[in-house]
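One structure, as structure tokens, below. Some questions next.
Here the complex is missing a single protein chain, while all its other protein chains stay put.
This part shows subunit A:
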Amino acid sequence: MTNAVISLKNINVVVGGHTKIIDDLNLDIYQGDFISILGTNGAGKSTLFNTIAGNLAPQSGQILHNGQDITQHNAVQRTKMIARVFQDPKMGTAPRMTVSENLLLAEKRGEHRALRSRGLNKEKLVEYAAITAKMGNNLDQRLQTPTGSLSGGQRQALSFLMATRVKPELLLLDEHTAALDPKTSDQLMAATNQQILDNQLTALMITHNLEDALRYGNRLLILNAGKIVLDVNGSKKQALTEDQLLTYFTF
């Protein structure tokens, strides 16, 4: 009936009994979509992510994965197909475990973990050196370093690599560059874009950076008061300007 990877059908999320955060929202996310999501604080962006990831149950509506209803699946079950990068650099990695241990942990995303040796061998380390080198921030020099002593930029780059270590069907990027300085943020954003294109990932990215939202991705959404007020893709998206975007922000 639909070829969307993830479909949201008439989703309503109510918090505290009466405040409607997501209001009858419909969204089809297609294979290969790289969608930027804009919206003011309180527009429902994070709630939307929590609903898709399964951390928050909608009051009504359905979430479909390749046409199958997954509304009742919990967050841990959904990690089989959905990966997430958080805004806070502290959230995405285990601080006392090394960079390579974190990457190894990410390889089992959503899978059964057994009582057998973790298998952190030389081949793995060579492979990790290669993938971390692509992020261009010396992460490859720090494979044996506990992530707690990395810089914020390195941690976010690592979080991104971990989320995509096993190709997710949907990648959720929750303002993953927002906590970084402008230069590091630009660098991580460019690396993110490159990886999404190279690996043909399907991604949803929350951002407050209008420039990033316009420059990256094939599709752009604006959320306001729990509703999608703008959904454009392709050439229409490319024709958009920052000034046009600002008209959708109502205060």
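Here is the rule we use: a residue touches a chain if its C-beta (ideal position, glycine included) is under 8 Å from a C-beta of that chain, and two chains touch if they have at least 3 such contacts; residues count from 1.
The working rule: contacts and distances are computed from a predicted model.
Student: According to UniProt, what is the chain that's been left out of this complex called? Choose from "Hydrolase", "Heme chaperone HemW", "ABC transmembrane type-1 domain-containing protein" or "ABC transporter permease".
Tutor: According to UniProt, the chain not displayed is called "ABC transporter permease".
Student: Using the touch definition from the top, which of A:Arg84, A:His176, A:Arg219 or A:Lys237 touches the missing chain?
Tutor: From the options A:Arg84, A:His176, A:Arg219 or A:Lys237, the contact with the absent chain belongs to A:Arg84.
Student: Of the residues A:Glu101, A:Glu175 or A:Asp212, which one touches the chain left out of the display?
Tutor: A:Glu101
Student: Of the residues listed, A:His18, A:Arg113 or A:Lys183, which one is in contact with the missing chain?
Tutor: Within the whole complex, the residue contacting the unshown chain is A:Arg113.
Student: Since one chain has been left out of the picture, which residues of subunit A touch it in the full complex?
Tutor: 53, 75-76, 79-80, 83-84, 86, 90-97, 101, 104-106, 108-111, 113-118, 162
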